[in-house]
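Encoded as structure tokens, the structure appears first; notes follow it.
All protein chains but one are shown in place.
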Amino acid sequence: MNIRYTADELAFRDEVRAFVRQSLPADIATSVRLGKHLNKEQHQRWQRILSTKGWYAANWPVEHGGTGWTVVQKHIFQEECAALGAPRLISFGVNMVAPVIIKFGTEQQKACYLPRILSGEDWWCQGYSEPGAGSDLASLKTRAVRDGEHYVVNGQKTWTTLGQYANRIFCLVRTDTDARPQQGISFLLIDMDSPGISVRPIITLDGEHEVNEVFFDNVRVPVQNRIGEENRGWTCAKYLLTHERTGQAGIGTSKAALAHLKQVAAQETCDGRPLIEDPLLRAQIADIEMQLMAIEMSTLRILAAAQAGGVPGAESSILKIKGSEIRQAISHLMRKVLGPHALPFVEAELNPAFAGEPRHADYSSAPASEYFNLRKLSIYGGSNEIQKNIIAKMMLEL
Amino acid sequence: MNIRYTADELAFRDEVRAFVRQSLPADIATSVRLGKHLNKEQHQRWQRILSTKGWYAANWPVEHGGTGWTVVQKHIFQEECAALGAPRLISFGVNMVAPVIIKFGTEQQKACYLPRILSGEDWWCQGYSEPGAGSDLASLKTRAVRDGEHYVVNGQKTWTTLGQYANRIFCLVRTDTDARPQQGISFLLIDMDSPGISVRPIITLDGEHEVNEVFFDNVRVPVQNRIGEENRGWTCAKYLLTHERTGQAGIGTSKAALAHLKQVAAQETCDGRPLIEDPLLRAQIADIEMQLMAIEMSTLRILAAAQAGGVPGAESSILKIKGSEIRQAISHLMRKVLGPHALPFVEAELNPAFAGEPRHADYSSAPASEYFNLRKLSIYGGSNEIQKNIIAKMMLEL
Amino acid sequence: MDFNLTEEQQMLQDTVARLVREQYGFEAREGFYRSEVGFSTAFWQQLSELGLTAVPFDEALGGFGGGCVDNLVIMTELGRGLCLEPFLHSQIFGGGLLQQLANPDQQQTLLPQVVSGELQLAVAFEEPQSHYRLNDVACRAEAVEGGWRISGRKSVVIGGDSADRILVSARTFGEQRDDSGISLFVLDPAAEGVSRSGYPCIDGPRAFDLLLEKVFVPSGAMLGEEGQALGALRYQQGRAIAAQCAEALGSMEEVFSLTLDYLKTRKQFGRPIGEFQVLQHRMADICSELEQARSMAIMAACVADEPDSDDRSRRLTAAKYIVARAARFVAEQAIQLHGGIGMTWEYSLSHHAKRLVMLSHQFGDDDHHLGVYAQLMQTA
Partner (left out) sequence: MDFNLTEEQQMLQDTVARLVREQYGFEAREGFYRSEVGFSTAFWQQLSELGLTAVPFDEALGGFGGGCVDNLVIMTELGRGLCLEPFLHSQIFGGGLLQQLANPDQQQTLLPQVVSGELQLAVAFEEPQSHYRLNDVACRAEAVEGGWRISGRKSVVIGGDSADRILVSARTFGEQRDDSGISLFVLDPAAEGVSRSGYPCIDGPRAFDLLLEKVFVPSGAMLGEEGQALGALRYQQGRAIAAQCAEALGSMEEVFSLTLDYLKTRKQFGRPIGEFQVLQHRMADICSELEQARSMAIMAACVADEPDSDDRSRRLTAAKYIVARAARFVAEQAIQLHGGIGMTWEYSLSHHAKRLVMLSHQFGDDDHHLGVYAQLMQTA
């Protein structure tokens, strides 16, 4: 047994590290570290940098412009980027719809969509959740009725992340209402500028506009925009849900957040001493760091199995639960370390372009907002309760 | 509003305190404080002391030899006794079967049994649980078949606490197998020396003989030993379950244990300093003490409502859950404070009569055993999971 | 022992509850939040007209003579409505300091307007480095002819840009963290050298930071004895803590009721989600936390008026600790039980959640009070 990366993998890691350190624009790194709300331009700029390097579509096969990396390399890339403060890639295009198109799409669809994702021309969003459905994805109600060479789509999607930036949306729609819930669903690609689509912002408790409702009012979608067979969309959805789930734990992100927490705790004081020297706080940080080490080891074990051809099962659910708990715990401590300075809510300071004097310190503007925003981690993508149901069913057969 | 006791109640508390301080035999107090296994003689001696004072049957009406105390006085008495290190009264006779006899028994039954409980002549045990039943009390299988003026009882009871000391047992038995589970049950009083009864010890993980299995093999029980009507035993059982549930939280016991923990932590050292000065340990103790304060206040609120004639509902379940968690948390810390000295398992040292040199200190013999023994707190009397079911059903109507 | 409200307290409760219900619907609150002062001046006016702003003050000083149980009643209802007015900071904390420390002259000139609610107070005690420690005062007041010149910074003073007077702690002698040497001054924010920059807090109310550059205050502006303000600050912060526990209680009760409703009505996988045992038990946990918090809020109210003692300090610290823990648990779990909808700005629940979590950033969070209790704890 050996928990260390191979020499090749270490060399790869160093290459990634060097590249990211050199290429990640300072304004973007700062925005990420301080928890500011990244804007569209920043996301696109970082995507372009990776795309130019040929590293944007890390998970694609080489023939479509991907990297051809091993499972471990993909992991190293993802975690190094996160740990060095790069923004999380907006995955809806490159890591969600693209793998589905590659797996189930026609040659024409591949030729049409993949290059536009690579180049950043298309910004995709996801039309899965519906009001009243929550974790019960298969209960969706948005209908698509065939009308010649089109589907006519009516209904509503919700929690559509960054839908306000998107020019395309991939949707699960019901094409057969008589079938059992998980059947009769189709997977459609829809242009956001189609007549009949409207987008309404959902403002979350932290004041952020990150998610949206998307309404479909007699939206006509060409049949050729369907991926896979009619009524077999659940297959695509399931493929997407199980595709590349090793990044669930968000270890790199948590590492970066923990490092930042320590820095801030070394600057904030209580009783004339840096807070990092407070035994109770220090113990809480140590506890989290050790938990993080544990899920990192668990992740490596799953990776090694995946490298050898295994398909990660409900272990991903464990990582998702623990990963979200750890990330939330860090954001909780970050808020606490700031004491009263966590209270001010000055939205202007959350803008990456903010150039004024910060209220208390540059690091104190965002943590409370971020803490509330991150409540989502245990809710979306299958709530932690749903994940435990999955563990009980799949791993324990209860 | 006023959280303090009245002057009369304070005077009563002082009276109890003075009496207990003066009358509680030192060997018994020491055995309780150090977590030794009290023997039958010690239990009986303390009962006799209380009985002589007229304070043994605190919950009975005056006409049967009780105290006539108010709800608050009963609480004060119970908590003061516990906080001062008196042993918990073995409640099966005085506080369990007696109230049922007083409420549902015939005059003859009252005259027969109550004085013998008061005098300590009878030691009662409880025949409720059965193997395979656990928290599902109503699924009991022990049968009583009418044969003239007798019932013939066959079956098995388990978890019978201190059954080895008892000369009588009160039992729930099934007298009608066709009825729905909670019907067809009768409440029988049985002499332990009846032919056909045998008792088998159950040794628990801490090596203690505290509980037993009781087997009934064609045991003949006079019909006149039935309390209440045939097939209506569930009424007695329910009455008993809801009777006097304010002591559930065991606040006095936890206070005594916490005080003892602090004393031990002041004697044990780490890095040349008393452990009580360790910030992390101290914080854990402080946390528990504050939680204990909270359930004490909750108890007082329930008491005040009961004093005004209210019947405590599922609030008792909250107290039971929190009370057991706190008591278990104290026993966990006590074990930890001892460090390696918690490991030795010298059963002789747990005997109140042990007169030798203790292994490390007199306080170090029992805590690990006690920690394991106290796992029972969240299991018996309706596990904490069952208590939450009750809260969800009764208070939340979910 | 008595856990009932008196008839008068019951009436007080009904009055405030009705007022909040009628004036403080969630949409109305959003309007107050967006307004320049950040709360409803009309609502404040009504509190004043109904004599509620006078509740926490002695009758001898023109007040209603209410105690901390009356404060409990009021704050619980204000908490239930997520009200943004500075009742706690102006009437209970600031007003309490004034009442405890003011000399006859100050009583005459200041108190009547405070009692009536015309003049609002804010208490400036946090500094950039102090992290909840009232004794950590770097702000300094230098004796000058006819008064004092104060210089320093105060952080996150709750009470908005609208506070008419600011009670500022400043050091007149001693080292930065000495207990003695701290004095309290009544500051007119219009004075020269005062820079006040306001902002909303993430849980709703407005606050401000204060930069004081050689601000002159006359001798008569000192509250209480020179250098001896710490005791009063601590004592009155204790009363404020009791009031804050009540506020949290009201908010938690509302969250509890919204969440229980949601569990009963929201369906998933074909049945009300309240039928799932895991969610039932979570709700039972919430219920248990709420019950402990309620007990501690009541206890805090009952002891906050007692003379200063270690027992009072321990109980108030314990109340703050238990309530802060409960509040965070209830807030987080209520969001979790709601799912995404619990995170939206347009649903009152999310604002309650923010309030419940962020209350712990005033007067010390649970870690702070755990440390305080650990020090005060009896060990023998």
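Letters A, B and C name the chains as they come in the text, with residue numbers starting at 1 for each one.
Methods note: contacts are C-beta pairs under 8 Å (C-beta built on N, C-alpha and C of every residue); 3 or more make two chains touch, one makes a residue touch a chain.
Owing to the predicted nature of the structure, the values given are computational and were not obtained by experimental measurement.
Across the entire complex, contacts from the unshown chain go to A, B, C. Only one of B:Ser91, B:Asn154, B:Gln183 or B:Thr204 touches the chain withheld from this view, namely B:Thr204.
Summary of contacts with the chain left out: across A:Val145, A:Ala305 or A:Ala361, the touching residue is A:Ala305. The chain omitted from view is touched by exactly one of A:Ala26, A:Met290, A:Val311 or A:Ala355, namely A:Met290.
The omitted chain makes contact with just one of the residues A:Glu315, A:Glu349 or A:Glu370: A:Glu315.
Residues of subunit A that touch the chain left out of view are 1-6, 9, 72, 262-263, 266, 276, 279, 282-283, 285-287, 289-291, 293-295, 297-298, 300-301, 303-305, 307, 315, 318, 321-322, 385, 388-389, 391-392, 395-398.
Take subunit B: the residues that touch the chain left off the picture are 129, 132-136, 139, 158-159, 202-207, 211, 268-272, 275, 280-281, 335-336, 338-346, 359-360, 368-369, 371-372, 375-376, 378-380, 383-385, 388. For subunit C, the residues touching the chain absent from view are 276-278, 281.
Criterion: only the chains that are shown with their structure count from here on.
The most distant chain from subunit A, with centres taken as the mean of CA atoms, is B.
Compare each chain's C-alpha centroid with the centroid of every protein C-alpha atom shown, and the nearest one belongs to C.
Distance between chain centres (mean CA atoms), subunit B to subunit C: 43 Å.
In terms of their C-alpha centroids, the spacing between subunit A and subunit B amounts to 53 Å. Residue numbers of subunit C whose C-beta contacts span two or more other chains: 279, 370-371.
Counting partners per residue, subunit B has 279, 283 as the residues that reach two or more other chains.
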